[in-house]
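The structure appears right after this line, and notes come after that.
Note that one protein chain is taken out, while the other chains of the complex remain in position.
So, chain A:
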Amino acid sequence: MEPIIRADHVTFAYPGYDDQPPRPVLRGVSLEIQRGSMVAVLGHNGSGKSTLAKQFNAILLPQEGDVLVEGMNTKEEDRIYDIRQTVGMVFQNPDNQIVATIVEEDVAFAPENLGVPPEEIRRRVDDALKAVHMYDYRRHAPHQLSGGQKQRVAIAGIIAMRPDCIVLDEPTAMLDPHGRRQVMKAVKALGEQFGITVVLITHYMDEAAQCDRVVVIDDGRILLDGAPKEVFSHVQVLKDVGLDVPQATQLAFELRKAGYNIPQDIISEDECVAAIEKLLEENHVHH
């Protein structure tokens, strides 16, 4: 099946200040995002992960290489609104992406821009707000909401555009643990209930572990790409580029280093508990 987003040898550099040379951020990134998948893009600060995200809906254009969204090249200027409607984007700070003074009017912003008839806007707004469980707050002012609630409103604002893919650029970075959990629930529902392809830019390992594919970016290049279990088994590689692994993986890694026979592909706490129980039982038998 044709991937929904295809990046082909994308190179990008921000212009340098004054006499500084341009600072290369992406150095030939090739990546395909499959329809209906949930992909995490991991990387530490300055790795180029946000820059890559902005390539996906023509906010930034590649200096070399191409990005194709449903076959449309992001460099085609007259397709720009089709591309942005196909790939929606949610940013880090929920305060700076809410436009209107009432929740439901903000969710209506994108369909209004697209010229959707009022009755259809009404339907889309209600559907989107119900999808993120914010329907009861539809008449609230944004500043009355918590960070997690605002971020869910921002996600609803993108859902109302009816995109095929949503790119979320560190949507939980500014939230408290409770807000993070709520937003992650909403993000997972996007794929499971609406079949929307999700690209989640994050530096939280436990969030990445919930996706079906993890892409690790370092210094503008793709370092690792695969299922979470596979990617997180490269504990040393990840540590070398300044990334952590989920705590359960870390524990298993340390135990292996200490000479215990424990599998390499542990990413969740449950798996870890089961493996350690098994280990204890085996040791018990031997003694």
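The definition used in the following text is that a residue touches a chain if its C-beta (ideal position, glycine included) is under 8 Å from a C-beta of that chain, and two chains touch if they have at least 3 such contacts; residues count from 1.
The working rule: contacts and distances are computed from a predicted model.
Remark: of the listed names "Energy-coupling factor transporter transmembrane protein EcfT", "Heme exporter protein B", "Monovalent cation/H+ antiporter subunit G" or "Transport permease protein", the one matching the undisplayed chain in UniProt is "Energy-coupling factor transporter transmembrane protein EcfT". Contact with the omitted chain, checked across A:M161, A:L190, A:I262 or A:A275, is made by A:M161.
The chain not shown here is touched by just one of A:S30, A:Q63, A:T101 or A:N283, and that residue is A:T101.
Check A:I121, A:I217 or A:V231 against the missing chain and you find that the one touching it is A:I121. Touching the omitted chain from chain A are residues 57, 59, 81, 84-85, 88-89, 91, 93, 95-102, 104-105, 108-118, 121-122, 125, 141-143, 154, 157-158, 161.
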